[in-house]
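Some chains have been omitted; the remaining ones sit where they do in the full complex.
Chain nomenclature is as follows: A, B, C and D, assigned in order of appearance, with residue numbering initiated at 1 for each chain independently.
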Amino acid sequence: MSLLDTIGRKLKGDAETVAKAPVEAARDVRYTVAAIQRGELSPVEPLKTVGSTLGALVLVSLLLFPIYWILIAALSGTGGSIYSSSGLKLFPEAPSLVPFLWVVGDLIVQGYDIVVDIPITNVAVVFSTPQLTLLDVSAIQPGTIGRVAFGSFELFPGFAVEPVENPSAFKSFFWNSLTVAIPTVIIAMSLVVPAAYALSRREFIFRRKILFVYVLLTQVGGGLGIALLIGLYTVYVQLGINDNKLALAVYYAATAVPFNTWLLKTYMDGIPVSYEEAAVVDGAPPWRVVVEVILPLSTAGLATVFIFTFLTGWTEFVVAQTLLGTDNYTLPVGLYSLISEYSIPWARFSAFALTFASPIMLVYLFAQRYIEGGLSFGGVEG
Amino acid sequence: MDTMATITLDSLRKEFDNGRIVAVDDLSVGVEDGEFITVVGPSGCGKSTTLRMVAGLESPTSGHIRIGDEDVTDQHARKRDVAMVFQNYALYPHKTVMENMAFGLRMSTDLSKEERRERVRETAQMMGIEDLLDDKPDELSGGQKQRVALGRAIVREPDVFLFDEPLSNLDAKLRTTMRTEIQRLQNEFGITSLYVTHDQEEAMTMGDRIVILKDGKLQQVGRPKDVYENPANEFVGGFVGSPSMNFLDVVVERDGDRVVLVADDGSFSYRLSKSFSAALRDATHEDELRIGIRPEDVFTATEGSNLIDSTVGVVEPIGSDNYLHLDIGPDFIARVASDIEPEIDETISITFDESDLHVFHPRTGETLLRDEPARRAAPASN
Amino acid sequence: VGVQESSSDGSESDSDGSGETATDSGTDETDASEPAGSASVWYQLAEPEIPGRKSAIEQFNEASKHTVSGSDISDMRKKTTSAIPAGQGPQSFEWAHDWVGDYTQREFVVDQRDEIDIDLDVFTSDAREAIQFEGNLVGLPHDAETVALVYNKDIVDEPPETVADMVAVMEEFHDPGNNKYGLGMPFADGYFLSAWARAFDGYLFDKDADPRIGVALPETVKGVQFAVDNFVPYMPNDPAYEPQAAAFAEGNAAFAINGPWYLSTLNEKGIDYGVAKLPAPEGGKPRPYTGITMWYFSKAMANGGADADAGRSFIEWYTTNEDIALKAAEEQGSIPVLKSLVDSGDLPDTVEGFSEAVKQGSPMPTHPDMRKVWDPVKAALTKAFNGKDVEQAMQSADEEIRSNLD
Amino acid sequence: MSTASRVARRVEDIPFLDKRDASLLFVLPGLFVFSAFMLFPVVYLIGISFTDAAPANLFAGEGALSVLTFGEATFIGIKNYVDVLFGGTFRIVLFGQSIATLPINGQFWNSFGVTWLFVATSVALKIAFSLGLALVVTAERVRGKRIMRSLIILPMGLPSIFTITVWRGIFSSAEFGLANQLLTMFGLETVSWLSERWLAFAAYNVTEMWLAYPFMVIITVSALQDVPDELHEAAMVDGASYVSRFFHVTLPSIKRPVFFASILTAAASFQQFLIPFVFNEGGPARQNELIVVYGYREALSFSEYGRGAAISIIALLFIGAFMWLNVKRGRLADGVNDA
C-alpha cells in the first residue's frame, strides 16, 4: 500500500528531523557564536531571535497550561482536584500514578487453548497460549510499572503506585468508541471521497447547487445536532435504532458529509489536472487514475478528512449520550458518567480524559502538517 | 513501429464556453509517418488545444482526427496509442522514477513486472538516468525531470509522440541541450511527433515541418526554411525569425517601368529593378504596401544605390553580431557584424537587396509576391 | 427447586427478621412458578459506590431466579426524560424522591401499591411519605440523606450547638489570604440552604400553604439573610459545590455543611472529621430538606409481566436488606430508612450525626411544581451570596417561579 | 464498476441528463445519507413545532407509522411560535427605571440577543487571537515553530465536555479559582466569574476561544504560508514597515480563508451549547442562555417538545440565513467553483 508507505516515510522523516534537531541547533549556535566572534554579526541579532523564541514559548505554555494543570490533578493521586484551596501548585506534591492505573485497568491477554484433532487417531493435541499479563492493577507493586517491558528498569521513579481494585470500564468504553468511530470513518470516507472527486473534477447537473448547499451546511450540520436532537431522538426511537452503534456511526458520517466533502474537494482542486491527463494518456482507466494518482496525491486532504471524521465519532458527546444505552457508552459519555450529582473525582476524571485524548494528541502531533495542508483552503483564494 | 502512424487533422474545430471562444478553427494538417512537426504560435492561439485533441484529452467540436488509418475522433484518450510530454512534466510526485516510467506499461500492456522493469531500465540507460530510478521526482533537477518525462513517453514505444512546450521551464542552456537530445531520440526512433512550442527558434530548428497558428487558424505549414524565406503573410514573417522581420509602410510610385517604394513619411525611397517591378505590378494594384526586410538582410553601406540614412538608437551586442536599432521605422533592427559599432545617435547608411524584400498586402497582410524563385533567379538585374 | 435453594441461601446470610421479609416475598412469588424475568435498573453513582452496588446486584442475581442488570447512567434526568417516554426505560431507577411528583404526573413512574409484597411500615415515616404522591406508591426507599455539620477534629474540639458558637470558631480560623476558611457550604443550592431558609418558619414551596410559593416571604428572606450574614463571610468565594467542598476536604476549613456522599472524599483525603446535627440559629431551628433515595417503579413496570416482577422483587429485596443498608451506612455514610436499623443504635458515629440532622429536617416536597422552584432559587441565592439585596433577589425569584408555573 | 457504468448508461437515457451528468451518482449517496439523517429530522422538527408534542403523547402509538403522525400529539398551529416570540412581557429597564413594557417573550428575545452578541464577541476574539498566535508561530525569528504548531493544536484532541468542565473550574469564583489566582497575582480583587452576567459572558468567550483557536490557527497558518514571500519583499522594498505589511499584504492575502474559517466558527458559536450549560446553565438567572440551551431546556427540562422545536426552528432559520448571506456575499461556493 503505497499510501501507508508514503506516510511511513514521512513519519520517518519527521522523526529524523526531530532527532537531528539538537545537533542542528548546536550547529546553529556554534555558527552564530563564531560569526559574532569574528565581528560579522551584531550580538543583537541572536538576542532578538532568542527573545522572540522565548516569547513564543511563554505564549504556548500559557495556552497549554490548562492541559498541564489537569495533568497535575491527575498525577496528584485519587484526591487530586483542580479546585485546590491551598493555592496553585506547579508540581504534584505526592505524585501518583494510581488514577492512570485505575483508568487503564488490567492489561491481560487471556490464554487460549487451541485444540487440534489429529485425524484418524483419537488423539487431540492441545496448545495453550500463555496468559500474557502486561499489567495487573489489582496486584501491582510499587515500582513495577514498566518492568514488563523494561526489565528491572523503573519507568516512573518517584511516582506512587498501589494496587487498584475495581478499575474503570475504560476498555469497554474504548471498544465502544472504536466500534463507533471506525464505521464512522469508513462510511464517511466512502461517501465523501467519490463525491469530492466528482465535484472537483467533473461537470454535471446541479453541481453548483450541491456545492452551494454543502458550503452552506458545512458547519450548520455538525452543530445543529443539538437542535435536532429532539427530532433525531424521536425518529430513532420510533425506528428502534437508538441504542445502535452502527446507526450512530451512520448519523455521524452523515453530519460529516458536507464539510468534509467540501474540504476534500477544495484540496483536490489544487492537484494539477496534468497528472490526471498524463495517466489517461498513459492508458489508465478512470478508476485507476483515481486510485493511482488522485488519491495518493490527496494524502493530506484524506488524512485531514480521516482525522476529522474519526474525531466526530471519538469525541462527540451529546448525541451519543442521548442515544446510547449504558452498555454502548462511548468514551466521552463514559467520561461524563464519572461525574456524580455533586462532585467530580478530578484525578480520575482527568486521567481518564488524558488517556482518552492522548492517541488523538499523538496523531495531531505527527499529522499537524497534513492537517495544515489539508485545511489550506487554497481553492477559496480568489 | 510497424504501423503507419500518420496523423490527419481534418477541418478540426474546437469551441469553448458554448462557442464563445473558438480555440481552434477549421484546422487541416497531415503528418507523415515518422515526421517531426512543430506547432508554433503566440500564446492562446490554440496550440495546446490542438495537441490535446490529438491526445484525446479534449474532444473536437467538429472535424476529424485520424491516426494511421483509424478515425480516433471519438476514441478515449487511453485507447489511443499516443504518449505525451507535458510542460510541467507531470511526473507523478508520489512514484519513483521507475514507477513513473513503468506506469504506462502497466496500464497499456500486459507485460510482467519483470519485463516492465527491464524495459524501463533499458530506456533509462539510453537516457542516462539509470541512477535516478529510485528517486522521487522532487529530488530531481529540472533537466533530470525533463529526461524522465521523455523516458516515460519513450518507454511505451507509442505510435505518436506529443510534446506540449516540454522545454519552456528549463533555462536557456539546458533548453539547447535537451533540444538536441529530443532530436537525437526522434532520429533514432522515428516516431511521428507533434511538438508544441511558442518559441519560434525551437520550432525552426527542431521541426521537419512547422505549423504556424494564430487565433486558432492555420497560417502556414512548411519546411522551416521555406517558411522563413517565403512567409505566407505578414504575421508569419514577423513571427518567425529573431530578431523579427522589420516592417515598413510604403507608397508605390512609378518611374517609367520601375517602381519606387517611398516611405509614407517620405524619409527614404527604394527603387526596384525592372523585373521586380513587373512582378509586383502583376501581383497587385495597391497604391500602398507593407514591405518586410529581415534584420540580417540589412547591411551598412557607404556607396551604391538605394542607400537609406538613419540614426542609430541602441546598439545591442550579442557577441557574434550587433543589433542596431534604427529610426527608419518602429523597432527597425539591422543585424550587423560585431565589429560594426556605431555610436548612439550616429547617422549611418544602410541598404538591402531587392531579393530579400518581402511584400505584403497593406491590409490583409497576405504575401503578394509568392513565386520567389523567378525573382530570386535574377537578383543582380536591378 | 434450585431457585428456592439459592434464595434461602440469601436468607441464611441475612441475620435477622427484616431479612426474612425479603425472602418471604421472594418465595411467595416464585410459588406460582411464574417465568423468570430480567430487569434493568439505572443508577448514577459516584465512582466509589459503584462496586458495592454491583456486588449487591450480583448477590441478588445469585439468590433469585430473576436477573437484574444495573447501569451507571451519566445524566439521569436527561436519560430518563428521553428514554422512558420512548419506551426505552429501565424497570427501575434510583434517585432521590424529589422527582416523585413530577415523574408521576409525566407518567414516567407508576403506582405499584397493589403489587408489592412488603409492609411499608418497615420504613421510617418520612421515607414512607416521600415515596408517595397523590396516593400513588411509585417506589421504595433505601436510604435518606441530608446535610449536616461536618467539622474538622483537628481544628474544632466539640461541634458547636449554636450558630453563634460556630461563628466564633470560624471567626478565629478564617483567613482567606492564607487559604484558611471557616466554612465550606455549597451556598447557591437550595437544598443545602434549605435548613436556614426554613429556619424561621419560612418555606420555599408548600402545596398546602398559601401562598404555595414561599420564596419571597419575610420569614424565608430572614432565613436566607441569616445565612448570608453568618456564613458567607467565612466561605470561599464560589457558591458552587466543588470549590466549597474542596476547602474542607483539603483541611483548609473548620466546618463543612454537606451530605453523606461527601464522606468518601474526606476519607480519601485523610481528614479527621466529625459529623453533627446542624447548629441552631438564634430564635429559630435549622430545618434541612431531606432526600429519600429510592428505587422508582418506572413505566416499564406498568404492564406487569415477568420483567416487572424481576424489577419489583429486586427493589423489595434491596430496600429491605439490612446488610446492604448497614454496609452503605458504614462505607458511604448513608442513612438507613429501615426502622429496625435506625432504632438499633448500631450505626457508625458519622451516620448518627446525619441521622440526627435528618430528624431536624423534613423531606423535600414531591409536588411537580417544586421542579420549577429550584432554578430561580439558585439564581437568587447566587445573587445573595454575591452581596446583592436578599429581599430583592428572592422577590424576583418568586416572580419567575410564578410566571413559569402559569 | 460495471454496475455503476450500467447505471450510468441508464441515466444517459433520461432526456435532460447527458453523459457527464452520470458523475452526479458519485455525489448522490452522500447527499442522500446527509438528507436522511439531517434534513429528515429537520422536517420532523418543523412538524413537531406545530403540535403540542410532549413526551407523553409523542411516543404514543405503535410502529414506524406513528413517526409520521407525531404519535398522538395534536396540531395546534402556530401557537408555539406565537408563544415563543410574543408570549409574556418584556420590560425594558434603563438605569433601574422601567421605561417600557413590550408584549413579547422576554426570555426568548434575551436569549436571541445574547446569542448574537456571543457570536459577535467570540468570533472577534477568536479571529484576533488566532491571527496573533498564527503570526507568532510563523514568525521568522521564532525557532522551533513546527513543534509549537504541533503543540498548540492539542486542545482540539480533548473531549469538549471535559475541557469545558475544566474551564468551569478555572473560572471558579472562589479565591483559589485559577482565574482568580491570576488576578490576585496581579494584585487585583478576586471576582465572581460565573455569578455576574457579563463576567460569565466573558468567561464563555474565553473558553470558546480556547476551544476553537486550534482550528482557526491551523487555517490561518496555512493561509499565511501561502502568502508569497515575494509580496512581502516587494512591500519591504517599497518601504513598508511591519505594520503596513501586515495590513497591506498579509491581511488581504489571508482574508478569504480566514473569513471562511470565521463563518464556520461563527456558526459554531451560534450553536454553542456545552459551555453555558456546564458553566452555569446559561445563568446567572438564565440571563446568558444561548439559544440552543434555551431550546434544549424548554424541550427536555420542561418537556415542551413542541415549544422546544419551535425555538430550534427559529434558531435554524436565523443561522441558515446568516450562513446563506455569508456564503453568498463571500462567494464561497463560487470561489471554489472557479478555482
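We take it that a residue touches a chain if its C-beta (ideal position, glycine included) is under 8 Å from a C-beta of that chain, and two chains touch if they have at least 3 such contacts.
Because the structure is predicted, anything quoted here is derived from the model rather than measured.
Whole-complex chain count, expressed with the shown labels: A x1, B x2, C x1, D x1.
Basically, only the chains that are shown with their structure count from here on.
Touching subunit A and subunit B at once is no chain at all. By the count of C-beta pairs in contact, the leading chain pair is A-D. With centres taken as mean Cα positions, subunit C sits 94 Å from subunit B. Between subunit B and subunit D, the centres computed from C-alpha atoms are 59 Å apart. The mean-CA centres of subunit A and subunit D are about 23 angstrom from one another, to the nearest whole unit.
The residues of subunit A that reach two or more other chains are 83-87, 234, 237, 336, 339, 344, listed in rising order. Shown for subunit C are the residues in touch with two or more other chains, namely 78, 82, 86-87, 179, 236, 242-243, 246-247.
Pairwise chain contacts present here: A-B, A-C, A-D, C-D [touch as defined].
Note for the complex: subunit A touches subunit D at residues 21, 25, 48-49, 52-53, 55-57, 59-60, 63-64, 66-67, 69-70, 82-88, 187, 190-192, 194-195, 197-199, 202-208, 210-212, 215-224, 226-232, 234-235, 237-239, 250-251, 253-255, 257-259, 261-262, 265-266, 269, 287, 311, 315, 317-318, 331-332, 335-336, 339, 344, 349-350, 353, 356-358, 360-361, 363-366, 368-369, 371-373, 375-382. Within the complex formed with subunit B, the residues of subunit A that make contact are 2, 6, 272, 274-275, 277-285, 288, 292-293, 296-297, 299. Interface residues of subunit D facing subunit A in the complex, by the touch rule stated above, are 1, 16-17, 20-27, 29-31, 33-34, 36-38, 40-42, 44-45, 48, 58-59, 64, 66-67, 133, 136-137, 139, 141-146, 148-163, 165-167, 169-170, 172, 174, 176-178, 181, 210, 213, 215, 218-219, 221-223, 225-226, 256-257, 260-261, 263-265, 267-268, 270-274, 292, 295-296, 299-300, 305, 308-309, 312, 315-316, 319-320, 323-324, 327, 331-339.
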